[in-house]
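What you see is the complex with one protein chain gone and the rest in place.
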């Protein structure tokens, strides 16, 4: 019910520019939605804490590492909440010991960036190994795919231009003509699919979001 | 077990070692190559370069640390371009995990410019020449709200200043004062910019995409919903080249660190290695398959 | 070589993750759990300082917009997720957000992703200003038609549909090939980025 009313309102605000609708819409977005979604963080953080507490209680495999997650969460949250965001205007918690500063941005630059980007850098290795052992021109479709991929890979790097001059332009042509056609065709399908899902949610026939396999 | 069969069965750690070396060696001993900008990048650069002087450039830092090597150089290059041409800049992010990257980029570039500045005019000052609105939630509040009044969407900026008190905000009311929004992202956020900001308010959208999703965005370039696009580290390198040319034109002497361009030698070597892997693998595959038959 | 202790910490963490390539090990697991913790701590910081404080706490503590308290109570229902007996209450805040978003999304997506794309596919006379752009426009239109036909499920693939969907799959494969080539590029770039850090910022071997 709430979904239906708000859904219709959200859609209607797109076509009715009148100030009455507009100002309700603005309040809706700037106050109501903002505050409610701010609380949604509870879901993410809560389930992570729950997950690790259960692991520790059950002494599941590698459970001592769950302490690492919980402690680092508590420490970094404390630094952020009480130490402030901008080191130029610090909070009540000092964020440096002598010359060594541990404010939020330092944690971000030196813990989050290296960890997250290295995890993704592993993919380069997995990709290389799969290239060697799995990517096969096993039928006409896969052959076409690999040929297009080769042209792109060569065309994308300066060496391609040195070997065959028009190669980068040809690679760009593949992207702008056949690729555009195929992706647009697929996009109509994906677009309609996601619009249909939104529609089913508003009409109350899609209830998956209610959780628990419903 | 034949030769080819044996070749197929080698431990994958050998392959890892080869890739490691192929990427590392050209980084230490690069060969100099000048990137050549392709049309999607040139279009973006030219649009930003020639848009009316009073219009601001807005960079939406929608990427997260995991994919920053591909996208961060784009953000830096855009900032170089904007500050060199004295354009006002607004920064924001739609992802909380992207906040620190925006801060890192703006800190690096303002330090570079201010190190070479001699007068107050030359310096890049927070709240006057640029503003970092930071992050708020949800996405739809930002995308639609910025069409009405930016200060309502962001009551405070990243540093906690009241946005209404910042001088730059006097001329930055909503999308009407923004020349283009460039969304740099690894997810489908640029499409959200198109859906909400471009469709409803007509503000031009540029895009900086990871190479993973770049090919999927070409329909939007073709339809004009994206003004231009940078694809992956290669796109960043091309934009860096255009900015370097602009610096020459403006007579700015100091050298820029160009991480995208720097990477191109390694990128070339690694592409060739991967292609050789696929070719060897396929030869082995067809040879062994024929033998089985 | 860097003298900054933080750079050393970052380098050691980078190597801990790379150690996964040899095999799964405690260093990798430590780094992984550390990331989960710090990332969430970071998010908490900004949700509090940059959303709840300016949009809720500040106005309410100055006695303005007191109705926001009611909204905050709806938001707080997210906590019921972890209280089994009343966990169904979590549906209320989700319904508000999801409802508005779905409704706002539908007409705009139809405009942006269907109508605008449709419009761009139509071949017009002005596209023939030079023969190339005209020809490419025709190829794009044909490719779009063929691809849509490939994904049309309400009729058997007989007669004209058979060759058209065959052309469709050719376009699709070339498109996926383009994605494939670019994805290889993307993954390599990520590795280069890490090596730029290790060799440059940490060891100081790149200038």
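The chains carry the letters A, B and C, assigned in the order they are written, with residues numbered from 1 in each.
As a convention for this text, contacts are C-beta pairs under 8 Å (C-beta built on N, C-alpha and C of every residue); 3 or more make two chains touch, one makes a residue touch a chain.
One rule holds for everything that comes next: contacts and distances are computed from a predicted model.
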Among "Cation:proton antiporter", "Fibronectin type-III domain-containing protein", "Xanthine dehydrogenase family protein molybdopterin-binding subunit" or "4Fe-4S dicluster domain-containing protein", UniProt-listed name of the chain not shown: "Fibronectin type-III domain-containing protein"
Residue touching the undisplayed chain, where the options are C:69, C:83 or C:118: C:118
Chain not shown, touching residues in chain B: 8-9, 52, 176, 212-213, 216
Footprint left on chain A by the chain that the document does not show: 11, 14-19, 22, 51, 120, 122-123, 126-127, 129-130, 133-138, 141-142, 145-146, 149, 186, 188-190, 192-193, 195-197, 199-200, 203, 205-206, 208-209, 211-213
Residues from chain C at the interface with the omitted partner, ascending: 20, 24, 32, 106-108, 110-111, 114-116, 118-119, 121-125, 141, 144-145, 148-149, 151-157, 172-173, 176-177, 179-180, 183
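Criterion: only the chains that are shown with their structure count from here on.
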Fewest touching-chain hops separating chain A from chain B: 1
Rounded Å distance, chain A centre to chain C centre (Cα mean): 4
Sequence positions of chain A contacting 2 or more other chains: 14, 30, 33-34, 37-38, 85, 104, 108-109, 112-113, 115-117, 119-121, 124-125, 127, 131, 146, 150, 153, 156, 175-176, 179-180, 183-184, 187
Multi-partner residues of chain B (each touching 2 or more other chains): 16, 19, 23, 67-69, 97, 99-100, 136-138, 140, 144, 158, 160, 200, 211, 215-216, 219, 222, 234, 267, 270-271, 274
Complex contacts: residues of chain A adjacent to chain B: 14, 22, 25-26, 29-30, 33-34, 37-38, 85-86, 88-89, 104-105, 108-109, 112-113, 115-117, 119-121, 124-125, 127-129, 131-138, 146, 150, 153-154, 156-159, 161, 168, 172, 175-176, 179-180, 183-184, 187
Of chain C, residues touching chain A in the complex: 5-7, 9-11, 13-14, 17-18, 20-21, 26, 29-52, 55-56, 65, 68, 71-72, 74-79, 81-82, 90-110, 113-114, 117, 120-121, 136, 139-148, 150-151, 168-185, 187-188, 190-191, 193-194, 197
Residues of chain A that touch chain C when the two form their complex: 2-15, 28, 30-48, 50, 62, 65-66, 68-81, 84-85, 100, 104, 106-125, 127, 131, 141-142, 144-153, 156, 173-189, 191-192, 194-195, 198-199, 201-202, 209-211
